[in-house]
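The complex appears here without one of its protein chains, the remainder shown in place.
Going by the order they are written in, the chains are A and B; count residues from 1 in each one.
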Amino acid sequence: MKRKLLATLLAVAMTATLLAGCTQKTTPTESTKTPAATTQASQAATTKATESAGPVTFKVFSNLPDRKTGQGLVEQTMIDNYTKENTNVKITVEALDDAAYKTKFKAYSIEGMPDVVSIWGQPSFLDEVLAAGVLAPLNEADYKDYGFISGSLDGFKKDGVLYGLPRNSDMESFYYNAKMFEDNGWKVPATYDELLALADTINAKGIAPVAMAGGDGWPLVGYLSDIMVKMNGPFSDIVTNAITKGDFSDPLFKQATDLLAASAKADLFQAGYDTQDYATAKNLFINGQAAMFYMGSWEASMALDTTIDEAIRTNIKAFTMPAVADGKGSTSILAWNGGGYAVSASSEVKAEATKFLNYMFKPENLSKIGWENGVGMSAQDETAFMTGKETDLQKQFLDFLKNASNTSGTPVNDCGTATFKTSIESEIQSVCNGTVTTDKFLAAIGAACK
Amino acid sequence: MERLGNKKRPLSKSILWLILIVMAVIQIFPLVWLLDFSLASSNELFTKGLLIIPKKIQWGNYVKAFIDGNYLLYLRNSLLINTLAVVIVVIVSMMAAFACRRMHWKLSMPVKTILLLGMMIPISATLLPNYKIYSILHLTDTIWALLIPYVAFSLPQGFFLMGSFMESIPVELEEAAVIDGCGIYRMLFSVIAPLLKASIATISIMTFLNNWNEFMMAKTYLSSPKWKTLPFAILDFTGEYSSNYAIQFAVMALAAAPAVIVYLALNKHITKGLALGAVKG
Partner (left out) sequence: MFYTRRTHMNKLYSNKLIIFSLVLPGLLLFVFALLAPIILSVYYGFMDYSGMGKAAADFIGLDNYKNLMGDKAFWMSLRNSILLAIGFICIQHPIAIGVAAVLDKLQGKAEGFFRCVYFIPNVISVAIIAYLWKFIYNPSFGLFNNILKVFGFAGKVNWLSADNAIWSVLLVLIWHGFGWGMLIYYTGIKNIDPVLYEAAAIDGADARTTFFRITLPLMKPVIQVNVTLAVISALKQLETVYLLTNGGPGNSTQFMGNFLYQQAFQAGKYGYGNAIGVVFIAICLITTVLLNKAFAEKKTARRLKNGTAGE
């Protein structure tokens, strides 16, 4: 009884203080935390106090929750630098991981979309976003001198109007443990058959050949797309055609899927790959339990990640998908522009938000800071930022892009609607582990397009 | 028959004890595992063994979890929201259960059914519509954004349990109280409530735990750190590209600690209340 009374009193007291606090409108004025700066180029030197406009607050919505490494660090650095240079501006950040981000994005699209948002310049994301009129159009002419690689803006346009800017040039590759290879006398495979043979050798040693995040689905579809580009060269026409008609009977799809399923059957990937996620697969590789790791170029930052054992970290190298026998695309690679930024159409400080967007994309910011932190490649020309201290991985990726005769564009899973994406990312697990035949797989993803 | 019983007892008793102990080990293992892994460094986690003996105990994991995970702020918010939710759920469900079970009115059945229907509502179906409603009422990013749904979702359960346990209270007690001149409210809170100690404790624990680890609604209805709850501390460390499991485990251990403490505290009350309640006569 006493306890009850006490509890009720406590509740009343708390509610009273709460109501007192609640009447104040909560305008987010928290400035972002400054991380322990590991960037080699903090541009804190220039502090031109721009008091021209009154105080401005806007919000950045990001899909990079880790603000201490990789892309998240780059993003945070730019935000911090901007607020230092523009003392009248306050920027708040909300960051969630990809899945949570997309869910919240939908909620925001109903009401309250933050001013600057992360987006993906791919149909699976952009189509429904643009159909709902969520993003503000940008003036393409403004970015003439920003050094964007030709074609990189295409995925961010609709009916000729530009809605966002690409942050990354991504490509897929096999990261490999060079020391392990050297110690065992293994050679980087030049053809796909050599890759399979190498896998047998590695398996015999009790090590997983390729760490694959099959549990997440999309890495497997990425792999499939990679095979497709090696078999055929650029495939966007074939894929768009198939998606529009809901018909994946083109022999390219069957051949590629069969090869992927056969590779999985031959134990190319680690045991249980079809339910293990990104982090688990990555951990297998960085702890020396897998010889290779199939993932995107953004992981080039592994070379600078001090939490990884030095013996492994300094010995990570990469190679692209080896040529497939009788393939027409041996010099093509799977590369695309995925992540990017945009301004919300309902933003009340559009001018300021766009100004910040442009600031981020000035080559000396995003591209330079990204490059210096070993984070993959931006969508802009980065040759001016070579410091001479590049990691081997970074140089390798630059070479891959340079030497490719052409690129594929968006991987298959992101070429259609979100429904198609969910379907193919789930069905691919089944076709890889043999639960479902290739024909059934192709029929299922075709049905998802209708 | 008696003699056979005597002979069986020591053997079956020891088997019983063995099973109980094995089960206890299985149940407490996750906690032990969590603590163990949280004190290791990330690259030791993929050991072939079951538990790791870390080469060096990484207290740093906890320090990072505490500071970078905004632990104190999130803890304060979690404690505040959850305590309030529990108190409100207990009071409201007791009132409603009493009305529906004991009081005489025609609509008691329909109302009871309606309130119980609440249990069948999946949270994910209400995420976006509730977001829209709260958004229009400017409730998003406030304490109400979480408090209201947390109470609402725990209410049917509490109502259900409260009602079931109330049935075991003899009507004679209420009659006696009425003779003594008690009004309904006074009777409810002075006479009936004390007898429901076990149920109150159970419902409190259930409500508390339902909401302590809840993150789906928290992720959707909150944006700024002001009202973020403990699960966010974990979410803050889970990035697509983040591979520092060890710190995540430290964060989880810190997040679990208050829940364990609250549980241990309320746990005793179940026994105390039962001791009193059982002798109601």
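As a working rule, contacts are C-beta pairs under 8 Å (C-beta built on N, C-alpha and C of every residue); 3 or more make two chains touch, one makes a residue touch a chain.
Source: prediction; values computed, not measured.
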Residue of B:S41, B:N77 or B:S199 touching the missing chain in the full complex: B:S199
From A:N232, A:T410 or A:S423, residue that would touch the chain that is not displayed: A:S423
In subunit B, positions touching the absent partner: 5, 16, 20, 23-24, 26-28, 30-31, 33-34, 46-50, 92-93, 95-96, 98-100, 102-105, 111, 114-130, 132-133, 148-149, 151-153, 155-157, 159-161, 164-165, 167-168, 174-175, 178-179, 183-185, 198-199, 202, 205-206, 209, 212-213, 215-216, 231, 234, 249, 252, 255-256, 259-260, 263-264, 267-268, 270-271, 274, 277-278
Positions on subunit A where the hidden chain makes contact: 99, 102-103, 105-106, 109-111, 128-129, 131-134, 208, 214-215, 217, 270-272, 274-276, 280, 284, 289, 417-419, 421-423, 426-427, 429-430, 433-436
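As a convention for this text, only the chains that are shown with their structure count from here on.
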Cα-centroid distance, subunit A relative to subunit B, in whole angstrom: 37
Complex interface listing, subunit A residues touching subunit B: 1, 4, 7-8, 10-11, 14-15, 18, 22, 26, 28, 30, 63-66, 69-72, 92, 94, 96-98, 100, 103-104, 106-107, 110-112, 278-279, 282-284, 286-287, 289, 298-299, 307-309
Residue numbers on subunit B that touch subunit A, as the complex places them: 42-43, 45-46, 80, 83-84, 87-88, 91, 127-128, 131-132, 135-136, 140-144, 189-190, 193-194, 219-220, 223-226, 235-245
